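A single protein chain has been removed from this complex, and every other one stays in its place.
Each chain carries a letter (A, B and C) given by its place in the written order, and its residues are counted from 1.
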Amino acid sequence: MADTDTGTVTQAQLVGWLAAFRDAVHEHGAHLTELDSAIGDADHGSNLVRGMDAVMVAVEAPPDSVGALLKKVGMTLVTSVGGASGPLYGTFFLRAGTAAGDATELDAAALAAVLRAAVEGVVARGKADRGDKTMYDALGPALEAYDAALASGADAAGAARAAADAAARGRDATEPMQALKGRASYLGERSIGHVDPGSASATLLVEALAAALADPPADP
Amino acid sequence: MADTDTGTVTQAQLVGWLAAFRDAVHEHGAHLTELDSAIGDADHGSNLVRGMDAVMVAVEAPPDSVGALLKKVGMTLVTSVGGASGPLYGTFFLRAGTAAGDATELDAAALAAVLRAAVEGVVARGKADRGDKTMYDALGPALEAYDAALASGADAAGAARAAADAAARGRDATEPMQALKGRASYLGERSIGHVDPGSASATLLVEALAAALADPPADP
Amino acid sequence: MKKLINDPANVLADALRGIEAAHPELRVDHQHRVIYRAEPKQDGRVAIISGGGSGHEPLHGGFVGPGMLDAACAGEVFTSPTPDQVAEATTAVDRGAGVLHVVKNYTGDVMNFEMAGELAAADSGVRVETVVTADDVAVQDSTYTAGRRGVGLTVLLEKIVGAAAEEGQDLDAVVALAQRVNDAGRSMGIALTSCTVPAAGKPTFDLPEDEMEVGVGIHGEPGRRRVPLAPASEVAALLVEPVLADRDATGSPAIVMLNGMGGTPLIELYVLYGEVARLLADAGVPVARRLVGNYITSLDMAGASLTVLGADEDLLRLWDAPVDTSGLRWGV
Partner (left out) sequence: MKKLINDPANVLADALRGIEAAHPELRVDHQHRVIYRAEPKQDGRVAIISGGGSGHEPLHGGFVGPGMLDAACAGEVFTSPTPDQVAEATTAVDRGAGVLHVVKNYTGDVMNFEMAGELAAADSGVRVETVVTADDVAVQDSTYTAGRRGVGLTVLLEKIVGAAAEEGQDLDAVVALAQRVNDAGRSMGIALTSCTVPAAGKPTFDLPEDEMEVGVGIHGEPGRRRVPLAPASEVAALLVEPVLADRDATGSPAIVMLNGMGGTPLIELYVLYGEVARLLADAGVPVARRLVGNYITSLDMAGASLTVLGADEDLLRLWDAPVDTSGLRWGV
């Protein structure tokens, strides 16, 4: 669950989220690159490792507001990652930061709005539709599951857990898809039968959020 | 033994020698290249295959004399082989041809003089000493064995058989040598422990002579 | 993985140091990873920058110099450069006549250059135009997908628009020219082996000893299909036929490039070019200019790509114009 005293998500928890994502891309970086080898150019893992290492340096002294924190994350990703995932994850956090504004903490509903802005940013930047076999196929279902859980009375932690589970299902669903966006699309039918690397990293991102908000951690 | 009627070596037998050598480099070409891979540049087999194929075309209509025949062989090798073995085997046959002159067949002693001129040609061209780990380490002993057999009363066929056996021993003796001539010398001590490819092809050459002069063939 | 590198994480930084040491006629901004001409072009001329992931050398840094690019932005291996790099280069090279971005069509490159253009325009008011090269006939062209990849044509385009900028054509004219080149060029590639991305440490794909990939790009992506290894005469047909099927090249003089992927030696490219030239002649394509060599590579991949550009007198004149870069040099 979110901060037990106030029911809200603190900046420290958001930094915890980032740290958990950094740890996850380190742990699964080789696997992400492996997925990218099959239908891409074998760099997705190293791209995110480089980006999240830069992010954790950038947020060592966290800024004053959630908005400033998330924008800094976005800007760092944009300027350190490159490739497709740099602008996409960068825009995710830049838009999240804009939505969060001056707030110093987020309640579950505010977090929903922030996540919605973030995912809409990915779509605005990448112009992917659902089913195109991209990270959006994990992020879209995650956002919907978060909202649905919230509507059924869950707190931020519970909603994030539901979102992470939905992301994982979305990721798995990319396997039989034929890619229509990103470099996997160049393979045509040969892209079928492989999980999209961006959907896998996006699942790690949402999973990291669920882990950071769970108290005590659901999945130690 | 040599021609049973006259005791001499005919031009037809010399062409048989060339054909036997052509067959031998085809059969053992991969092995010669293998030896050249270890201490050279992996082309000795294909060099001799190319050369002897060209020779057999060139002698399809054999010239009028042994001298002309052998010179034609030499010129063909010089112009089709290249590398170290082209000039060396080329000079071998050019000098042999000069020594043979207008003769239309060779008795055992004349063949000795022809072989001597041939081997001296190799030395003149390549400036190798015995023990330098070259084809001369097979050709030199072969020549000495031919002469010695002749002196002990052997005919041309018997002397050629003795020469072939000596060549083989000379070839085997190159294995522990450190190369001082040819490209194997660039390896310094690493050339030790490998048979010299040229000594192996020279052994095939002398062996082919022994086979061509043997009647019935000693080694069918 | 056998490579002449230090830490795989530092390949780009290390290569830029080598480029700087090897080419006093270039200036390297190591912080932003931008390669500039040491001597900027004169005021009032359109500037041209390109860039993309590294691992395609000499592209793009090898094409910086008089008659071609003003700057090249180097991304990590196979990863497009970031918007801040491109924005920095854009602002630096502008001589008051605007800047053309030459971008290869990959989602990452397109997005990063797009963001860079927004940044540069907002920061400094530089006028930025973009051409996105998309010449790879191995990819189905469709508005529902990312479209075709930009591959070999990028080299020819950079040469031609570079000459136009140098002779003083304005940004609109240079953009129109770039579009014209982009419309008239097609490419196709094959690979005999995969490449190995340094950070990945192993080949991107496994290719059996008796097979090759047809329709590869320049990032070690698997191609469109795998076929048995074939002699150069048949490989040439696999390159020439789809290129000509996609665009009739018989009508106008052609500029042809047979490009090596990085691990293929020149002797093999010549063998293959002999077959390609024969097929082009048989098809009635009038080859006016040709390049055979490594121009846009894919790390250590063994393979080759063919690019055919339908030209006209104007394009040939710009092609022949002086160029003075480490990758292409003539007329100077």
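Basically, a contact is a pair of C-beta atoms (placed from the backbone, for glycine too) under 8 Å apart; a residue touches a chain by one contact, two chains touch by 3 or more.
Source: prediction; values computed, not measured.
Asks: Touch partners of the unshown chain, restricted to the chains that are shown, please.
Replies: Spelled out, the missing chain touches these shown chains: B, C.
Asks: Sort through C:Thr193, C:Ser252 or C:Thr307 and give me the one touching the missing partner chain.
Replies: C:Thr193
Asks: Looking beyond the chains shown, say which of B:Gly16, B:Gly86, B:Gly140 or B:Gly158 touches the absent one.
Replies: B:Gly86
Asks: In the complete assembly, which of B:His26, B:Arg130, B:Arg169 or B:Arg183 touches the absent chain?
Replies: Here the residue in touch with the unshown chain is B:Arg183.
Asks: Which residue numbers on chain C touch the omitted chain?
Replies: Its contact residues with the unshown chain are 2-7, 11, 14-22, 54-55, 57-58, 62, 77, 192-193, 209, 212, 229, 231-233, 235, 258, 262-275, 277-278, 290, 292, 294, 297, 299-300, 302, 304, 329-332.
Asks: Since one chain isn't shown, list which residues of chain B touch it in the complete complex.
Replies: 33, 37-43, 45-47, 50, 78-88, 125-126, 180-183, 185-188, 190
Heads up, the rule we're going with is that only the chains that are shown with their structure count from here on.
Asks: Examine which chains touch each other and state the graph shape they make (line, ring, star, complete, other).
Replies: Other.
Asks: Can you tell me which chain lies farthest from chain C, using the average of the Cα atoms as each chain's centre?
Replies: B
Asks: Can you work out the whole-Å distance between the CA centroids of chain A and chain C?
Replies: 33
Asks: State, to the nearest whole Å, the distance from the C-alpha centre of chain B to the C-alpha centre of chain C.
Replies: 55
Asks: Using Cα averages as centroids, what's the distance between chain A and chain B in whole Å?
Replies: Centres of chain A and chain B (C-alpha means) sit 76 Å apart.
Asks: Two or more other chains in contact with one residue: find those residues in chain A.
Replies: Where chain A is concerned, no single residue meets two or more other chains.
Asks: Which residues does chain C have that touch at least 2 chains other than itself?
Replies: There are none in chain C.
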